[in-house]
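Structure in structure tokens, see below.
Excluded from the complex is one protein chain; the other protein chains are retained at their positions.
When the chains are written out, they are named A, B, C and D in that same order, and each has its own residue count from 1.
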Amino acid sequence: MAKIGVFVCHCGENIAAKVDCTKLVAAMEGHPGVAIAHEYKYFCSEPGQESIKKAVAEYGLTGVIVAACSPRMHEATFRTACAEAGLNPYLCEIANIREQCSWVHNDGEQATRKAIEITRSLVEKVKRNNELQPIEVPVTRRALVIGGGIAGIQAALDIANAGGEVVLVEREASLGGHMAQLSETFPTLDCSQCIMTPRMVEAARHPKIRLLTYSEIEKVEGFIGNFNVTVRQKARFVDMNLCTGCGECMQKCPAKKISGEFDCGLANRTAIYTPFAQAVPNKPVIDSEHCIFFKNGKCKACQRVCPTDAINFEMEDELVELEIGAIVVATGFQVQNTALYGEYGYGRYPDVLTGLQFERLASASGPTGGKITRPSDGKEPETIVFIQCAGSRDPSKGIAYCSKICCMYTAKHAMLYRHKNHDGNSRIFYMDIRAAGKGYDEFTRRAIEEDGAGYVRGRVSKLWQENGKLMVRGADTLLGRPVEVAADMVVLATAMVPQPDSKELGKTLGIGYDEYGFFNEAHLKLRPVETATAGIFLAGACQSPKDIPDSVAQASACASKVLALFSRDKLEREPVIAQNNEATCSGCWGCVLACPYNAIEKKDLTDRSGNLIRRVASVNAGLCQGCGTCVTFCRSNSIDLAGFTEKQIFAEVMGL
Amino acid sequence: MSEPFEPKIVAFVCTYCTYAGADLAGTSRLKYPPNVRIVRLPCTGRISPMFILKAFQKGADGVLVSGCHPGDCHFDHGNYHARRRWTAFNALLQFTGVPEERVKFSWISAAEGIKFAELIDSITEEIRTAGPFEQYHKLIAETGSAASV
Amino acid sequence: MTKILYSDDLTTCFSTWRKEGIMTFGPVQEAGNSGFREVQDEKELDMNLILTSRTLKELFFPRTEPMLSYSIGKQQIETSEFLPSEKPCIIFGARPCDAAGMAMDDELFNWDYRDEYWFRRRSRSVIMTIACSTSDDFCMCTSLGLGPDSAKGSDVLLRPLASGKGWLVEELTEKGDKALQSIASLLKEGTEEAAPTAEVPVLFDLEACTTWLADPENFESHFWKEISERCIGCGTCTYLCPTCHCFDIQDEGDTYEGIRRKNWDSCSFQLFTMHTSGHNPRNTQSARWRQRIMHKFNYFSLKFSVNSCTGCGRCTRECPVDMGVRETLQAISTLQK
Amino acid sequence: MTDTIIPAQNNIYRPAVMKIAATRNEAPGVQTLRLEFQDPADQEKFAAVYRTGMFGLYGIYGEGESTFCVASPETRKDYIECTFRQSGRVTTALASAEEGDLITFRGPYGNRFPIEEFYGKNLLFIAGGIALPPTRSVIWSCLDQRDKFGKITIVYGARTVADLVYKQELDEWAERGDVELVLTVDPGGESPDWKHRVGFVPTVLEEAAPAPGNCIAVLCGPPIMIKFTLASLKKLGFEEANVYTTLENRMKCGVGKCGRCNVGSVYVCKEGPVFTAEEVSAMPAADL
Partner (left out) sequence: MSIQEQYRSRAKELLGEGSVKMVIGYGVGTTATRRRPIFITSPDETDRLVLDASCRTNLAGYLLREGLLADQKSIAVFLLPDGVRALNILAAESQLATAQIVVLGFEIKGEEVKPLEGTAAGDFSAIIAERKEQRKAQPSHEMAVKLEEMTPAERFAFWEKEFSRCIKCYACRAACPMCWCRRCVVDNNQPQWVNTSSHTLGNLEWNLVRAFHLAGRCVECGNCSEACPVNIPLHLLNGRMTDEVLTAFDHYPGADEQQEPVLASFRKDDPETFIL
């Protein structure tokens, strides 16, 4: 019989307050196969881990159960401790008596009984655990960065500058993302384009970076160090090799009234276009949805004027296959659809803008050349009302989170407005001012004290047009009275939301996402840039609302994770993989069909003289991810899953 | 007076979604009845019908099988396979008279701590109302006697 | 002058026995399938069956039987035994072929080491056999040296009256005699005639067969493959045989406690003799069929001077592919001539 | 209708409980357990019955029982040693048992080596791989009364050096001086520091060429080795009647009831497991 050590963690009071740990220890001590049972305040602490290691050596333990928090917290910690004590780490299992016991039950007695049963059944499981050896897989030293905004560019440059190869995929025609749209950035008020464009150029010219713009991720297979990624390069209808970026075609394009995405609808563009003047690459694409030729079969004006014959209407989407070792997801965010707030009149009143539109107005490269004027009549607004939390922090509208950047950019907007229009009035309706960050609070203070930003604490309840003015009614909750402001322009600090297709991308990548569609990190505090899928990392606002400094910091963190991965020739992978018993396999190939990873191959069994006896399934350890779907399909119980074998689970259930 | 009936419920869950959801219920300090024992598997694809039968043999009054929502499987499509198996096995169980309330299937994501807690609440209550799975318990008891002279 | 038990008195007869604390058993038909089980009164019995689908052996050698229960603690093992009580039993309405099978298996189970489970059940039971006045296409007791009124293995033999109203009663053993004493008042003296016994044709020459089987030359004869080519290796013939006695010992339970059981097993099964090394002495279905025939008509008689086939015919009657002892012995018998 | 539980004095299926006094890894997947009876009555019964050659059913409740020989000799009856290869459910469980654990034992069953008949004769022991344990029981029975026998030769071979079992005892025998020990491994199975023979047992045996006169051979090994070694023994002039071997058939009951182990009419559990080569020759070869 085994010699199992059971270590019951109090987790301070977290467990001990509900579960009678001493009783649990006593119950385990009397269990067949348990050599020792100990309790301690924090087994995850250094002395706690040391005591486990000591016990492993002293009692010659053949298995360890740590009854503590969720294995998702500290399984790795305790397995490493066991390994350091010379016990194969896979002979250690975690009994979850915190998240799934002490924290969720009120009755101590029942919680204790449950803790005993949970621990006992895992003791039975661990008795059947086998020593497993990590699987070594080679690493392809090439990273895929999805998204060419500031986060993606930062990650790509950091990796490339350290010598790693990068494929940078951007779905728009140019790099830049949202940062390229901004005017000046808080809290330093440096010009966004001035700091962004050089980085875009650097990325495009970097010998280690392969840029795929106007491209999207089609398929991702494989696993850490060994992904096979298919990228769809959308047809640009402009030959990138021939085009010189002279812009002649855009001049001649007759389809001129297309609402420009880059300027958030504040200006128009042509059907053949570059998103903005500083685009990288600075070569146009044809928007086949609006192109007259694609609609009517006639026109080809661009083709006629192109000096290098770069226009090709026959062009088709191309699929690019990539071998990738690690993936950085930096797909950014979108601004929330303001239709959600009918009461704010967005769309109805042309002078109700989103924060991003205001950025374009304030931008020197924007449609007004940086002059803040009303879209309706081109007049300079005398009074602007800013409404914060337009969407954020409003569970009734489905967004409970704070978009994090709005407080800052609204303060910035008020400032920019005053800098450009010294007599302008700004009134800001807010819930709280959240200005935590280096120089942030000072920044908002400056807006109030130096630039006359008029903060009104309260929500806006109604907005209507009256005598050419936008009437804004809200409440000043500090003064406890209603406020009505006649404004010339209203700017909504709309919520930051995930990209509309983020969930699909999550499925393609096999990474988790939350209810909104922001991608899930492996651990909010301790593994904030990793995902639960090894080899895939998160940078920027695709994980949660972020400002530029945070996005850049996270991008660099991703780069360091990727580079750490690339610093090794081989990777060790969890040996939780399927294994086939060839003696009992009948070769029906149900497992082959069921496997999501094509990890099961057909293998010939031959006699000594090489004659085929029969064919059996054989698991490719490199490809298998350990889901166990094949095991359940296998009628003869031939395939089994290491770490979760039939014997282990049988014992676990029968030990309940 | 005898003790009130406390059902024994065994839950087979995937580690990526429902197990994480159950953890979330814990970190959110939600409360639910202590009748459920969770067996963690890598994926719903790994959950064999045999597990359910063995849970009953161990005296379970109810069994819950739960994993990621369709499309959310960490292993891409383990849960689609699982769903087919459950469809067939569930039909079989019902046909052989295992009452519907004894075996439940659900999708609970890592974000659905509340759903987990509420589900455990409701199935515990349902089984508490239905009472012990006497018919199965009788079969277990019979294994200790010989069907003969 | 002979004793007669009238059918009309059966009700009293059963109630008398049960009042005395005797468990009563008999042939019962359920869902188109019949076998022996405990009955409260005679109304549950089906007296029209030529032969039950399942055999009498189930009562002495149940298809699954708890032998021991164990519980495993830390540094201790507790074992307790399930052993049949000594409560007396009367089995009413067995057939001669089945009863004879019990006598044959007595040899085996009491050989040298006594199997307490079998022995206790046998010791406490009285088999009251009814001679057969009808038979079917598969009956072949006469070919095996037995007959529709053989007394072998029975404690009491009941011969149906020609009138169909009861049975002539012959006590054969002390146990049988004792069982009859408690219903002595119901046994009427009379001169009624017994119905003629069934006419069961002799299908093969048993001696010729056993001679052929005893010849080592024939062990590897092609005959075995040919006769058993269609055998699908199901255990039906062995499980429905009154004398087949092979069994398995299995532990069942959870981690902490469980039951060690004796379960029927069959020499027809491929895994029956398989070594863990993978080597299997009887690796083909024909070798397994040969084992079954050899065991019944050669090995068993070498050990116990009696064959272990009673000619009940169930193996042929129930075989899904129409095989059986009958076809094989008929074929051997033809070979010999 | 549940049967009441009445303890029987002589329930042949009720095992005795034994404690593991020591475990020893012999070779990859091969282990030896030294067992001691927990109940003195069981020990007494064992001591009264046990003779070299007999086997037992070793069990772990919940897993079942497995049959193998008693590898300790009749001259040392205060414990039982058994050696087994981990292969099935029971042996896997036994292999993971630790010193101090309790297991069960039924037996000893079967016949024995007629050691008295070997008095005064030369003895030749031949074993292959994991079949040394039954031979070892006879070897120690004889070595413990060394003066009653003539020359003793042991030929033992395994696939590889690692597969040799009882390595300590092999050294002990080699050093005794009153035993001729011939060790061999199959070609390719030798290690760099291997100082003994390389070759298959029958070949090595023929080279060693023990004299058949007044000699008893005890031969245990896998079926294929037995077949070829018997041929070699015949070539050397041994008569089948003077060659003893053991059969290792699958068993469940051990007492002649369950119907598994018979070869022809011979019940290995009751009439065996010890047979002369002559007796084995009389059995139907196809059933072996």
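The rule is simple: a contact is a pair of C-beta atoms (placed from the backbone, for glycine too) under 8 Å apart; a residue touches a chain by one contact, two chains touch by 3 or more.
Model, not experiment: these values are computed from the prediction.
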{"item": "Shown chains that the omitted chain touches within the full complex", "value": "A, B, C, D"}
{"item": "Absent-chain contact - pick from C:Gly176, C:Gly311 or C:Gly324", "value": "C:Gly324"}
{"item": "Option touching the unshown chain, where C:Ser53, C:Ser71 or C:Thr134 are the choices", "value": "C:Ser53"}
{"item": "Positions on subunit C where the hidden chain makes contact", "value": "30-33, 35, 53-54, 63-64, 137-138, 229-230, 232-236, 238-240, 248, 250, 252, 261, 263-264, 266, 269, 271, 316, 318, 320-324, 326-327"}
{"item": "Touch list for subunit B against the chain that is not drawn", "value": "49-50, 53-54, 57, 70-71, 77, 80-81, 83-100, 104-107, 119, 135, 139-140, 142-143, 147"}
{"item": "Interface with the unshown chain - residue positions in subunit D", "value": "64, 88-89, 92"}
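Here, only the chains that are shown with their structure count from here on.
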{"item": "Remotest chain, subunit B as reference, centres from CA atoms", "value": "D"}
{"item": "Chain ID, smallest distance between chain and overall C-alpha centroids", "value": "B"}
{"item": "Geometric centre distance via CA averages, subunit D-subunit B, whole Å", "value": "49"}
{"item": "Centre distance in Å when subunit A and subunit B are each reduced to the mean of their C-alpha atoms", "value": "32"}
{"item": "Sites on subunit D at which at least two other chains make contact", "value": "1, 3"}
{"item": "For subunit B, residues that touch 2 or more chains besides their own", "value": "57-58, 144-146"}
{"item": "Subunit D-touching residues of subunit C, taken from the complex the two chains share", "value": "23, 38, 67-68, 70, 72, 75-77, 79-86, 108-109, 111-116, 216, 219-220, 245-251, 253, 255, 258, 260, 262, 265, 267, 272-277, 279, 281-282, 287, 291, 294-295, 298-299, 302-303"}
{"item": "Subunit C contact footprint on subunit B (complex, rising order)", "value": "57-58, 143-149"}
{"item": "Residue ranges of subunit D in contact with subunit C within the complex", "value": "1, 3-8, 10-15, 17, 61-65, 87-88, 91, 100, 102, 104, 222-223, 248-250, 252-253, 255-265, 270, 284, 286-288"}
